[in-house]
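To start, the structure under review is shown below, and the notes come after it.
Just one protein chain is left out here, and the rest sit where they should.
Right after this comes subunit A.
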């Protein structure tokens, strides 16, 4: 390397923080290693598993065990998602596309929504060139499912990293757009003195950022798709609390929330 800089002597000090070492790269390298381990061991969306597998998971935890027991009559199966910060969106899009292949009219409606959403994003100032790229991929997937729609196909699409991530990105753009369109309302729920725009840049649009309440409210409202979340945590009471997004819509997707993570649930 012709330009390898020789460190100026005044900059070389043997302290813990060495300004000549690229700290960002060190941190990013470590984060990458953790992410690689998760990636190697857990599918983006796993196979259909019996709900009793959850009971076994908590056989030594009386609180969770008894709460899982209350889920059993209502739900029969679970699909686990990879905990990479995209779990809600990955779980959502898997369950929604699965619903769509059995409800073709919903698939048609969704396709029309996607087509129209592109122009709306452009108008809101999302970069045309890249936004179009993500929209194209989503349209391809939906068109593919219109033809050969099967659960095997959905499994293949969502577990293909490139395609799956593109769908997740586009959902993030839709959430960001919805939050910004309704900025006045959502600004009351944003912590840390940030504007809605800043929140979207930091917590919504980047990949691997976890979705919380706000993201879910925005996504389900934007798409008009009902989601019921079952909250399995150490909260009071012996049953699992549930919440519907949006509140006035019948849920077509059921997700299991455990602190920091979402999996897909199937009704009995």
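Quick note on the criterion: contacts are C-beta pairs under 8 Å (C-beta built on N, C-alpha and C of every residue); 3 or more make two chains touch, one makes a residue touch a chain; residues count from 1.
Everything below uses one rule, namely that contacts and distances are computed from a predicted model.
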item: Omitted chain (choose from "E2 ubiquitin-conjugating enzyme", "U6 snRNA-associated Sm-like protein LSm3", "Proteasome subunit beta" or "DNA replication complex GINS protein PSF1") - UniProt protein name; value: "E2 ubiquitin-conjugating enzyme"
item: Residue of A:138, A:166 or A:257 in touch with the missing chain, whole complex considered; value: A:166
item: Residue in contact with the excluded chain [from A:133, A:212 or A:233]; value: A:133
item: Touching residues on subunit A - with respect to the absent chain; value: 1-5, 7-8, 10-11, 19-20, 22, 24-25, 28, 126-127, 129-131, 133-134, 137, 161-163, 165-166, 169, 172-173, 201-202, 205-208
